[in-house]
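Note that this complex is displayed minus one protein chain, with the remaining chains in position.
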Amino acid sequence: MTTEALALLVFAPLVAGLVVIAAPRRAAAPVAVAALLTLPFGLWPLTLVVWRGETVQVALAGFAPPLGIVWRVDALALTMLWLTLVVVLVVSLHALTSFPPASESGQRFWPLWLILIASVHALFVSADLFNLYVTLELVTLAGVAMIAIGGKPAAMRAAMRYLLLGLMASLFYLLATALLYGQTGTLDLYQVGERLDDGALALIALALMVTGLLVKAAIVPLHVWLPAAHGKAPGPVSAVLSALVVKVALYILIRLWFWSGGAAGGDGAALLLGLLGALAIVHGSLAAITQTRLKMLVAYSTVAQLGYVMLLFPLASTAAFRAVTFHMVAHGVAKAAMFLAAANLLHALGSDRLQRLVGADQRHGVNVLAFALAGVSIMGLPPSGGFVAKWMLLEAAWRQQGWGWVAVISLGSLLAAVYVFRVVALAFAQPKGGSVRASVGARGGGRFDTTALAALLLAVLAILLGFASAPLVALIDRGLPPGMLP
Amino acid sequence: MSSAFVYVLAASAVFGVGVYGLIVADHLMRKLLSLNVMGSAVFVLILTVGGATPAGPDPVAQALILTGIVIAVAATAFALALIVRMFQETGLTSLRGRDDDD
Amino acid sequence: MTGTMTDAMTAAAVETTLHPLPVVVVLVSLLAGLAIAVLGEQRQRLRTVLNLSAAVVKLALVLWIALLVAGGVVPEFRFALVPGFDLVLRADSLSVLFASLSAALWLVTTVYAIAYLQHYANRARFFGYFSICVTATMGIAMAGNLLTFFVFYELLTLATWPLVVHTGSRAALRAGRTYLQFTLGGSALFLIGLIWLYALAGPQDFIAGGSLQLLDLEAVTSMQAIFVLIAIGMGVKAALVPLHAWLPSAMVAPAPVSALLHAVAVVKAGAFGLVRLVEDVYGSALSGALGLSLALAIAASFTIVYGSVLALLQTDLKKRLAYSTVSQVSYIALGIAIGGPLATVGGMVHLVHQGVMKITMFFCAGIFATLLGVTRIVELDGLARRLPWSAAAFSVAALGMIGLPPMAGFVSKWYLGSGAVAMGQTWVVAVLVASTLLNAGYFLPLIARMWFRPAPERWTGGAQPSRWVVAGLVAPALATAGLTIAFGVLAGSTYSPLDWAIAIVREYLP
Partner (left out) sequence: MSIAVALLLPLLGALLSPFGGRAGVWGRRLAPIAPLALLLPLATGEQVRWSWALLGLDLGVDPWVAPFVLLTALAWGLAAWFALDTVTGDTRRFWLGWSLSLWGMALVLLAQTLVAFYLGYVVVSLAAYMIIIHARSDAAWRAGRVYLLLAFAGEAAIVSGVLILAGHYGNVQLALLATPAYAVGLEEARWLLIGGFAVKLGIVPLHVWLPLAHPIAPVPASAILSGVIVKAGLLGWLKLAPPQSAETLAGAPTLLALGLLTAFTGVLLGLTQSKLKTVLAYSTISQMGLVLVGFAALSLDPGDDRWLAALGLLALHHGLTKGSLFLACGCSPGSSRLRMLLLALPALSLAAAPLATGFLAKAWLKRAVDAGIGGGQLWPFTYTLVSLTSAATALLMWRVWVLAMRERDAGQPLHPAWALLTLAALSVPWLWAASSGSLIAPTLSNVWVALWPLLLAVAVVLLGRAWGRPGVRFPEGDIVVPLERSAAHFGAPSLPRAPSVPHTAPARAALARALAGSLARSLAGAEGLLRELTMVGLLLLLVGVLVWLLLWLG
């Protein structure tokens, strides 16, 4: 049952993506929707197993590792899969309108979209270093292609930069994989950790791998590719890139560090990673504050928010792990909502220059509301998922007397408030020549279609996460890293 | 000095050249080629570390390299397509300059 | 973290019962707010009906809760918000005091706002956030621990901001920015204090007399620091000097918002939080022993005098009222800080009294501005000839603010002053007297102008709204002015705010 479920998760979107390329245009929508709707059925049986505290493990075609490929789903992977499912389904709702499958643009979008989903799924279920490399590469290539899909010069350049840096980072990773394999004779995530010594070679491999992943995860100062790539991509693509694709690299990094013995790199390295995270929080937030374009602002916000994840490395406690994992989920949902709302505003206003937002609330109230609600979570204000994450992270930092981390986390929320409210304030502002009093026939609220609905859905979800954190935390607790301090 | 060490040294050198080229080169084609050079270095390394086991050549290493080459080819093809497309759209073959537009 | 404090979870004297009411009462206005926002701008009649019925239902629910509480039952609802930390909604008698104030004033403010905003844009948005604002206030009232309090406290910050910037003018946006700078900055410190507290002592529910105990001298500085952090978080909203500067600039908001901000929601939430912090977390005994009460009393006293002096210097009516709020709200903190039964009663009862008085004044300021275009103090001359009822309501409230009998404000001042003397802190009397004089100095001239100066030939601005609109504006002001008198004159009767406050304090200081 679990084997089929895993296969469904990976192959349903993959096959559907190929079918959409080959089949007539009319078939695109039904095929895509059908594939997407099967995904919950793939995820549910896995959830049942993992909820019992077990790990799903399947050797593909019966070959044992190291030659065979093993898929494994523990609680962390399952959490990320759930995040993927939710984000992907709602963003697909948006894409059904913004990229109608039967249209020219839809024909380009949907195959890539489905393949990207398949790649992400495959990545999260992979349990060996090389498989992770392959899937990571697939995710990157699909992502790059989707950024370039609109064909605008700026998007092309952003895609190009992302591609080059991404490929370089992959090669770093692959080089490290080779070194590790040479030393341990295995590629299995868990076995590598057991067999690794702390020799120079291992450390070099670790450093290479971490650096590569830092590039992919766009951690400051290696983030330069991200803002343009996320900022110039089409709305649904931005949403999924920020919500999922950058998390993928962090996911691998966390796996590597806490499951494959990366923590052997020592406290100094962990501290460095944490400091980079702190730098990301501060720099990303400040950069977001100074942006003049809405989507760039949101993209820089992602740079900042990813920094919180990095704090896990110096803190290295289960409390912090819980907090950071929760943060990845909460941020994923909220940031997807934010990007969708931003894309809708851009679509409606013709530009995402911030000055164009003046008075947007009167015509596009739903999107502004979605942006604001998502902003609440991004700022980490209660009641929202972001708050629960921030609370747990602060608590974890406090318990270890990491006053510096506490300060950075608090500062980060304050800075986030500056850029979020900057946007909302502009939307609330009175356009020049407008009047406080209602003009005849003025309508509030604005267009309410599936694109706005998708943004709002995710935003509300980001808020609700603040009230329903218990099940998610319970799930995360079923897959804590081995041997981690509480 | 074992032969393995020579290979490792060579791989590292080639990898370094690739990185240098990637960073310094302006033309996108050169950057792409640099990436390919880096990839080759990695394959050499994999061959080195997994090449010689007492039981003969390591099948895992072979598989890795094979898969790696496939991916490298696919990525190169994709990158080439993107470069061409970008040249058609913008007339540029480098990433210099600001990328801001409406 | 040596576990130097433990919670003194002694068996409560009253019976705590699992009950959905505290949640329902919070949800009523939330659902109403969402419905109003979703309905859109055009459905005016339905919106009005929704607004009013939600307000009435909420008031009824609060009264129901009050009856339960008076019968010795404490309805409670809890679930895990963050693992290990519960969201607790519980209606104890202190909750009821604040909740009934909010529910009652929400009703009158809704009536007023419907009339006031007759010609404003974006009313759906306004009333949506307005309702959410009250939701947050209700949550603050019902919060059973600091975490819950914090959650709704922040919700309040967020829901109020759109109201402050509602007109979207440059000044409004600037005011909104200032508001956020202060509140979010304060809440960051609050959160740190909260985390620290929980790290030190574990999750704590509000308990009459305080949940914390000092077992170890080592923890003294920590506990002081925690108190200061949280008190700053509360103090920003309660407009303790120097954290008050957002309040006067927030005056650009429409009058109903100012009324709500100053009387019920934001400022009062901060003051209520201080009450909870001192009485229910630290307990007045421990606060006193740690020297925190004295510090708070000094801060509050300084605020009282400083706010009044600045109020005296204002020439704009709403600004003057704003600084008056700065001064008056600190009476609450002062009462709590002095400690002892009398002063505590004074602080708590002022929570209600200041609410009804200040909301009356803001209602009237709004009426003056809307109907006559009067916003500055010099323009008030002879105003009572045109608007005698509003002027009367304003005057009653102003006299109450000065603390003259038989208005509500006198009762507060009486308990504060005599409580301070009873605790041997006679210097507080000087503060109260100074405040009385300053209040007289900035309110009496207004009254004199309105009633005794000749009216101008014609009024500068103002609309000619329908009779119903005028009634909708004036009736709420008269109602709250009536309450101002009633709460004073009938202070000694059963179920007056004073009676309720005394009952609360009996729980706290048996």
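So that you can tell them apart, the chains are marked A, B and C in the order they are listed, and the count of residues begins at 1 in each.
The definition used in the following text is that a contact is a pair of C-beta atoms (placed from the backbone, for glycine too) under 8 Å apart; a residue touches a chain by one contact, two chains touch by 3 or more.
Everything numeric here is computed off the predicted structure, so don't read it as measured data.
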- Task: Among C:His119, C:Arg386 or C:Arg453, single out the residue that touches the unshown chain.
- Result: C:Arg453
- Touch assignment to the omitted chain, from C:Leu404, C:Ala475 or C:Ala503, lands on C:Leu404
- Query: In the complete assembly, which of C:Leu34, C:Ile298, C:Ala422 or C:Ala455 touches the absent chain?
  - Reply: C:Ala422
- Task: Among C:Ser131, C:Thr160, C:Gln204 or C:Ser222, single out the residue that touches the unshown chain.
- Result: C:Ser222
- Note on the structure: Cross-chain touch to the chain not pictured, restricted to C:Leu27, C:Leu63, C:Ala80 or C:Ala245, is C:Ala245
- Query: Hey, which of C:Gly185, C:Gly209 or C:Pro465 is the one touching the hidden chain?
  - Reply: C:Gly185
- Query: Since one chain has been left out of the picture, which residues of subunit C touch it in the full complex?
  - Reply: 178, 181-182, 185, 188-189, 192, 218, 220-222, 224-225, 228-229, 232, 242, 245-246, 248-249, 309-310, 312-313, 342, 388, 399, 403-406, 410-411, 413-414, 417-422, 426, 429-430, 432-433, 436-437, 440-442, 444-445, 448-449, 451-454, 488-494, 498
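Basically, only the chains that are shown with their structure count from here on.
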- Once you've mapped the touching chain pairs, tell me: line, ring, star, complete or other? line
- Message: Comparing chain centres built from Cα atoms against the global Cα centre, which chain wins on proximity?
- Response: A
- Message: Can you compute the centre-to-centre distance for subunit A and subunit B, using the mean CA position of each chain? Integer Å is fine.
- Response: 27
- Item | Whole-Å gap separating subunit A and subunit C, where each centre is the average of the chain's CA atoms | 42
- Query: In their shared complex, at which residues does subunit A touch subunit B?
  - Reply: 66-67, 130, 134, 137, 141, 144-145, 148, 151-154, 156-161, 163-164, 167-168, 171, 174-175, 177-179, 181-183, 187, 228, 232, 351, 353
- subunit A-touching residues of subunit B, taken from the complex the two chains share: 15, 18-19, 22, 28, 31-32, 35, 38-39, 41-42, 45-46, 48-50, 59-61, 63-64, 67-68, 71, 74-75, 78-79, 82-83, 85-86, 89-90, 92, 95, 99-102
- Message: Help me check something: in the complex, which residues belonging to subunit A touch subunit C?
- Response: 322, 359, 361-362, 365, 369, 376, 379, 381-383, 387-388, 390-392, 394-395, 398-399, 406, 410, 413-414, 417, 421, 425, 428-430, 434-439, 442-445, 466-467, 469-470, 473-474
